[in-house]
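What you see is the complex with one protein chain gone and the rest in place.
Naming follows writing order (A, B, C and D), and every chain is counted from residue 1.
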Amino acid sequence: MIEFLQHSITGLMTGSLYALVAAGIVLVYKSTHVVSLAHGQLVAFGALFFWFFLGGLGLPFWAGLIPAFVLTALLGLAIERVALRPLIGQPLLAAFLMTFALFIALEGVFVLYLKGETRTLPHFLPQGNLHVAGISVPINQLIGFCVALLLFGLLSLIFKHTKLGLGMRATAEDHRLAQSTGIVVKTIFSYIWILSGIVAAVAGIATANVMDIYYMLPYIGINGLIVAICGGLDSLAGALIVGLLLGVVENVGAAYLDPLVGGGIKDVAGYAVLLLVLLIRPYGLFGLVKIERI
Amino acid sequence: MLSINNIEVIYSNVILVLKGVSLTMGQGDIVALLGANGAGKTTALKAMSGLLRTELGEVTDGSIEFEGTRIDHRDPEEIVRMGVVQVMEGRPMFEQLTVEENIRVGAYSRNDTAGIRADMEEVYGYFPTLARMKDRVSGYLSGGERQMLVMGRGLMARPKLMLLDEPSLGLSPALVKEIFKIIQRINREQDTSILVVEQNAVIALSISDHAYVMENGRIVLDGPSAKLKENEDIKEFYLGLSQVGKRKSYKDVKHYRRRKRWLS
Amino acid sequence: MGKRLGILFTMVVVICLSLTMSTFGAEKEVAYLSLADYTGPIAGLNVPADMGLEDFIKEVNAKGGVDGVKIKFIGIDTRYDVARAVSAYKRYRRTPRLLMVNSISTGIGKAVARLIERDKKAQLVPGDGEFQAHIGRTFLWGPAYQDAFAATLDWIMDDWKKKGKSGTPVVGYLSWDNPYGREHLRGGKEYAEKLGIKFLPPEFFPPGTLKHDVYLTRLAKAGADYIHAGGVDPTPTNVIRDGHALGLTKTIQFTTDYWGPTALGIGVHAEALEGTVITSFYERGEDARNNPFVTDQWKKYRGSMDKFNEVYGMGMSWGMTYVAGLKKALKTTGYDNLKANHMYKAYQELTGLKKHDIQGPCAYSPKSRLGSKVVKIYRVKDGKIVPITGWREVPNAVGLHTF
Amino acid sequence: MSHRQHENRPVIRVRRLSLRFGGLEALSNVSVDVQEGEILAIIGPNGAGKTCFLNCINGFYHPYEGEILYRDKDLTRLKPHKIAALGLARTFQNIELFSGLTALDNLMSARHIHMRHGALLGCLFFGPTRKEEIAHRERVEEVIDLLEMESIRKKTVGSLPYGQRKKVDLARALCMDPALLLLDEPMAGMNVEEKEDMARFILDVYELKKIPIVLIEHDMDVVMDICHRIVVLDFGRKLAEGRAQDIKDDERVIRAYLGEA
Partner (left out) sequence: MRPCGVFDKSYALDIAIIRTWQHWAVLISALVFLYLFPLFGSYYLISFINLLCISIIVVLGLQIVSGFCGQISFGQAAFMAVGAYTSSILTIRYGISFWLALPLSGIMAGAVGIIGGAPSLRIKGMYLAMATIAIHFVVIWVILHMEITGSFKGLYPMPPSIGGFEFDTDERMFYIIVSVVIIMTYAARNLMRSKVGRAFVAIRDNDLAGEVMGVNLYYYKLLAFFISCFYAGVAGSLWAHLITVVNAEQFTLLHALEYVGMLIIGGMGSIPGVFFGVLFIRILNELVMFTSPALAKALPWMGSSPAASLGLIAFGLAMAVFLIFEPRGLAHRWEIFKSSYRLYPFAH
């Protein structure tokens, strides 16, 4: 039992990272209806910027964090302005492919900068483990977990109770209609990408805290995508819950199924869950069911 | 307050939809725009509200002026801020939002919290049905309720000019009457000018001060509504009355009959 | 709009073509094709290695080449993608005097090997024992994975005895869930059994896994005394770091293969990696930093030693082998008739070639495809990688497996 | 058109139909018969369940209670494509065309249930397949003639104006060679002239094919003029049923739907 709990909690920690990555994807989808493959790169760049200020320039924590947020947000904004804005009103698949193209181009930049090296974030959080009832939790990951929860709370507050949030939700449903009510849709898109950039930076920093900054980092975007879809592409709560769940399923699956099938369960656990969820609930666990009128 | 001077509209650089349309409206007027499907009525509305540009349409000639300012090359958001609100055809709404949130979105371009609150009460005054279902998700509303909601949402922007596109489409006769009564009330009480595009010529002519008739992207006829009601062509082709003033039965339509085409 | 698009594309095409044209020179030239992973999961290994090789070739060319013959280096980014690699090979296989193809990644090596045989060319691959088991036109960089792993097992037995423990050590194995991750065991496992080591069921995980706690705890629970962490760095670093966080490094000795942590990567994780054992066929850490042959070239082309990566040296050793092979081939055939087949024959005569101690003496021969037969065992000590043994011969574990 | 004496032979019998969405009762206990050779109108305020009623007949919705019989065949649990194969064709309130296809291909797609060749023969497009395609094309051209659509044959329907699309929608239903036609607000959003055209087409079809037609329509004039019988729905219940004149004077109908004159 202790063992199971330990695996689950380790899974929860990883899951919170997935949830953070997924949050950015959900934000973008919610208002622009674009499923962004490029998000993994935003995450990676967020981590890289943070490393640059903290490890590269040796700035203190906050002084590194703020410019990292700003730069990632700007990158998000640039993606929206330069690449996606011209595609407004064009088929959504074109926008999807655009994010794929951006993923490749940004990967090139990422690789060009790294030159085959691995960048490691300095320890900016307290190290060591917390031991409770035979279960040990790394403190820095626990902090990451709490930050994730806080961020989700904050995001849902923004969506529910601010004017900007209302505008975002309205835009999410119908761009033309939103325009006709005086919402400046393009501005909303910009805000969304900025917000998504900041969330990506948080996700990137939290992930790089666990996994170094190297070539595989952007590919966490794929995990984020699975989570976003399972949770329902337009549901933040879904991203959080499914993110945590996926972390647990992967970890517990690897713990108990791997010996039975000869390894590598982690690879497919997520996809198996995705398939199962979609078969039972075609719009994800928490996604809005489209109100269809014939 | 609104004057459209000989505008031409082209879609995706090829399709010429409006071929010189002119129209003027005064403060507090109700103007009806009649015409067959595909005549270009909706396009004309979209040209005024700026929504054309999101559909690859473009005003290529002529000008649209609202209170002395040219608006034909502005973004729809800006035009809404200036006080021109279009209530689109088909009653589109934010289906996942509640009724109240839908109405709040209508006031998105405004920043006066107190004023918005007061206006919201006013809208609920016009449409008591909406007040009752404030917290309902709007996607489940019926056609009539939807029409009220979109009009209420439009009112929240405190428009000086409201463009209504086919408010009666698919509504029962009783509801149509009710909706048009409210339109008249809004016009009276808020001094909002209203431009209404309608298929139901009978009711449109009965509440409007002035009417225009469009065909094939041109205005072919206009005049005070009372006068147009007496026009023979209007009678036959829009009101469905034959010469003697009696309605012709649909059963009696012949396989060949006189069609009216305006030459221009 | 269409017109602008047309102009844009014409421009791109023209630039690309003109660039391509500029590569055809009139000099005497032989080619070296590297099907490399510059932008994929093993770029961390591949990029510095090819840098070493490229710089080495530059140096050779600057000095007038090999008997007047210049070497052309062609580096193709395959992105760890077999299909791209095969297509690139087909694109370049008719390059005049293409004498050697270096395929990085086990999958690519195996796919290209077939074509190499058919075209009578020669190929280099990292360390798949299969090519030693079925002697053909494919050469390994160093000892086969399984041989090096067997050397690690030897060290484990030594260490076990030195610690004065009784019984047999329990060894766990944990690596990527791909052909590379499994190659070690084809022979390595048999060798462990021969030594009488208790070998736990191996664990596999996808590259890019965030946390390895599950696998580590399972191995720990099964009573592992040693855990071998596979994968190309930073994977082993991350695995050991997770082990450290779980408190396993205190009781379990971690070992890695020759793609284990580099001195450059140890940096922040020094504490976690402390004591880790690395079995390597090329010079690591302090050894490499003290090898003037390597550091001089690095300083000349790459500047400061801050970012020095010892894999750079391994790349240079490829260059040395190539130059030696080329010399031999030129001597027997002359430039005009030079074919890859001659290089293939020349490579087999390189037995005993010294490589400035970057790597043990070359072991290519008609019966061997191994780049060298010796490894050194290193250990992480106070954030530095220091040798704890001299060069020692690897056992033949490939021979134990039936391929 | 002279008044026709209806034979008392119901083509469709709907018995105690009830349909529910979540907690919402869309239809409750509705029983309607469609007789051989009649035009039946269904009217009622918005949200009264008229479209739901059609959706039940052609299988989009499955009622939780009641049954629908078509010439003694139970349709209640059948899938829409099975019902289509029985010869029930319909049009849609919001025009549901295949917008990427030409008008002609839209009509050809309606011949689906009558065509025999499968994927393998389709790949070859030779001999029998070609003959079959041409034979069905001839059938489709008849409908094109009837509805005067020659000029828009090869146009992509997405680019056609509203009225034309309504026409394609009707033509497509006709191309199925239906045994029963369900029309959902065929004249919504049309002016008098277009309505006259549409009424003429409907009457032509009726005269030519002698099939029963069920029609949902808001325009009372049209309904009164061309329909034999009228069913009034309100809040999912059947409010009244009968001849046009009787309905017009029905108190309840006036209150719920028509409004005071």
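Note that a residue touches a chain if its C-beta (ideal position, glycine included) is under 8 Å from a C-beta of that chain, and two chains touch if they have at least 3 such contacts.
Computed from a prediction, not measured in an experiment: that's the story for all the values here.
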| item | value |
| --- | --- |
| Chains in view touching the one left out | A, C, D |
| Full-complex contact with the absent chain, from A:Leu57, A:Ala78, A:Leu97 or A:Leu130 | A:Leu97 |
| Selected from A:Met211, A:Leu225 or A:Ile241 as touching the chain missing from the view | A:Leu225 |
| Residues from subunit D at the interface with the omitted partner, ascending | 58-60, 79-81, 84-85, 89-90, 92, 96-101, 105, 108-113, 115, 117-119, 121-125, 129-130, 133-134, 137-138, 141, 172, 176 |
| Contact footprint on subunit C, counting only the chain that is left out | 1-2, 4-5, 8, 12-13, 16, 19-20, 22-23, 34, 36, 38-39, 43, 46-47, 50-51, 54, 58, 72-77, 79-84, 86-88, 90-91, 93-94, 105, 107-108, 110-111, 113-115, 118, 177-179, 182 |
| Subunit A, residues in touch with the chain not shown (by the definition above) | 35, 37, 83, 86-87, 90-94, 96-98, 100-109, 111-112, 115-116, 222, 225-226, 229, 233, 261-262, 264, 267-268, 270-272, 274-275, 278-279, 282-284, 294 |
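Assume only the chains that are shown with their structure count from here on.
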| item | value |
| --- | --- |
| If a chain touches subunit B and subunit C alike, it appears here | A |
| Farthest chain relative to subunit A (centres taken as mean CA coordinates) | D |
| Closest chain to the centre of mass proxy, which here is the mean CA position | A |
| Averaged-CA centre spacing for the pair subunit D and subunit C, given as whole angstrom | 72 |
| Between subunit B and subunit A, distance of the C-alpha-averaged centres to the nearest whole Å | 44 |
| Residue numbers of subunit B (touch at least two other chains) | 140 |
| Subunit B - residues contacting subunit D, complex | 34-38, 140, 142-145, 166, 169-175, 177-178, 199, 201, 237-240, 247, 249-251, 253, 255, 257, 259-260 |
| Of subunit A, residues touching subunit B in the complex | 88-89, 163, 166-167, 169-170, 172-185, 288, 291 |
| In the complex, subunit D residues that touch subunit B | 1, 24, 43-47, 93, 161-164, 185, 188-197, 199-200, 203-204, 218, 220-222, 225-226, 256-259 |
